[in-house]
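With one protein chain withheld, the remaining protein chains of the complex are depicted in position.
Labels run A, B, C and D following the written order; every chain starts at residue 1.
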């Protein structure tokens, strides 16, 4: 490998306690970036808007974002190259002793939704419910709020069900204050889409991505290496644990397996089509869906 | 009616020495003394504005109503003259009457800042008469006034005192002629710290008042 | 030295009628008139405080230095007397000297709120003398003062005027004796809107000043 | 020194058109979605208005602002007045005031939401708690600089409590109350935004956040400007006339604005 200062730098903004940080930290710690011939530069940010702002203001080259946001940026004229990161959409959790066992049971209940009405998990859930003849938004009491507040509200019994990010759900479960009604990825199956679709990705400005295609390739390769190591080698997690803020081993285990379960298969034509189908289902006009060229495909 | 004894009053330096005095109903007192000697300080004490020194009222237990003409007008600048008078209980009619008496007829709707200083002082005098005081404290009531206006007001005050013989008055002035005309006794403040010295009676109605007067003056050593 | 002509001055109502006047170096003028007639208003105009009416200076083009004793002291309450005097250019020594002359020796370090009103007025007089004015405007300089202090200050002002014969003075007073003692001419403000009427000369140094005096008074119809 | 008692009417209408023109030019020059032209923003505004969205969210936010403004001003004035009048009370409460003043809105909001649940009273209370110290700090300065001469006058003439309040103290506090009102309205609205963002499902703050998610600057500006228009209306229809009324007594040489 070349000396660090001569390596091309890849700047990524990362949520300090976000799940992407785990694998990125692993890459840096193990020197996978240098092995692949680039230097990974991480810009920690405190929350999602900050991460988006960093990308938009070109302070960084890439960030983690979810598919719907990438689509909305595309519609706004800012095309982004999408490198798959995770297929974890989120989960619907209910109190452990809750009588809710099916989507239909959610009718008339108090539902908390993380991320607001545009959150993809929520949109999908509504779709599926609508398929069963249930208008969730109308028949239940919806409360949008920040995920930590929702977790707390569920613990205190102020909400009956919460649609939240998977790691919040994992923590709730590990501490025994909730059980999963269903992983939202199951919804994809119900909507007859491919399994394990990567709804979260690393995104880069398209023009930048085209000029730095090779750098993106190297990054993707490092990613693959890291994911493999984290999947196959439980010891690899030791160094990441500090970032996971796991209160106990159960939480740690839940987070670990949750992360591994979210590793998406590489994209191919069929899966890209499925992703585009997903965009259609969440309300995108057919003529405005992101073209397949924006979905990153690894070289064989 | 009012008794007051204290060992002295000092700010940074000592202003008033030990003083003991008594004011009876109907007393008409002029307070004289050089500038800065402590006249206003004494009036403030009589008005109950000093937090450390309190006068005791004797006689009917009802609290004394005090009309105090401060050395500056101290009208509320954001209230018209009518409103200023209404605040001390004078209805519109009485306010107009009083303003007329001090030569401010027709100025009731003006704000204090729209008056000359002499006019503002007269308005303050009207306010001080409006409360129908038991004790009238006047700090240089005739400053900033032309001689005609001054003697007019002197007449007004004398008439008022004559009409309500139980009203007592302490009037600060620098003009011995005022003292002569208004008062039955003169008090002198002198020295530093200042002592009170009582002086001869005035003329006119004063003589009669004087006979009832019970001012006791004890220039005690501290 | 100073020329002024205007058609009138009114607030809500008309205060001053048409007035045209001229003040020469060395003029000693007393301005008399009933309370509220417009004396202060006229002084303000002479001092250049009126935004609509401007006096024109004649003679050496240098701007007139004006010393104005306002009717209230108008000292900066957050500055000591020394600082107040320093602000108009008097150094410590001169400030101490001036304060001594008005009977405030040793009070230089006090704040205005720690003075009696009479003392504050004297401090303001000291400030007004400190600028070594070409034109001295005095609005009732002897109000709130005991007779001894008043005549002392009268002497001070007379001496000062005698020392600098080019200094002019306009002094508002209600006391004809003051007018006699200080001034070589008297101006009367009368009526509503007020007109200026010039009256006989005073005594003493006045006679000489009078011969040079060029006050022109045109009570013009509007 | 400007001495005109009231400037001519056009003066109020210079700055905004100029600003608008500048904005237009800038938007045209940049031609970026991140600075939409005024027309785009207007269009967004119309759409939102037509769909009823605007009125709903604006109404909810205005309601929250109004309620918490009223409460915060009342409490803040009372507290500031008390602290300004009594040195002892001030010394005792000052550390608490500093504490409350500098406690990040986030902290109170989170704690209240957690304790009381994601309910309306928690939102309102959070805003009030955030705003009261600000009002108190301003009013305290006012209460400290009362004129003792008028105070003595009121003492001698035995002003009643009501008279002291209305005729003696409030007129002296007036400029401070106005400063607290203007700054306060702005601050409260900003806190309401955070409160809505974190735990409410409606209101301008919620909408702004949604727009922010997708970098819809045009919607962000549309909602901001809608609120600002309301404040501008309050300013012109309530605050300025009130101010003119309250300043009527001032010497014309001293009267400004």
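Here is the rule we go by: contacts are C-beta pairs under 8 Å (C-beta built on N, C-alpha and C of every residue); 3 or more make two chains touch, one makes a residue touch a chain.
Computed from a predicted structure; not experimentally measured.
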Which of D:99, D:165 or D:238 contacts the chain that the document leaves out: D:99
Residue in contact with the excluded chain [from D:110, D:168, D:195 or D:210]: D:110
Interface with the unshown chain - residue positions in chain A: 15-17, 43-47, 49-50, 53-54, 56-59, 146, 148, 151-152, 245
On chain C, residues whose C-beta touches the chain left out of the figure: 44, 47-49, 66, 68, 70, 72, 74, 76-79, 83, 87-88, 111-114, 127, 131
Chain not shown, touching residues in chain D: 1-2, 4-7, 11-12, 14-16, 19, 34-35, 83-96, 98-99, 101-107, 110-111, 114-115, 133-134, 137-138, 140-148, 151-152, 155, 175-176, 178-179, 182-183, 185-187, 189-190, 193, 208, 212, 217, 220-221, 224, 227-228, 231-232, 235, 247, 250-251, 253-254, 256-257
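Keep this in mind: only the chains that are shown with their structure count from here on.
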Centre-to-centre distance between chain D and chain A (centres being mean Cα positions), rounded to whole Å: 39
Centre-to-centre distance between chain D and chain C (centres being mean Cα positions), rounded to whole Å: 49
Inter-chain centre distance, chain A versus chain B - centres from mean C-alpha coordinates, in Å: 85
Residue list for chain B, restricted to those that touch at least two other chains: 72, 114
Multi-chain contact residues (two or more partners), chain D: none
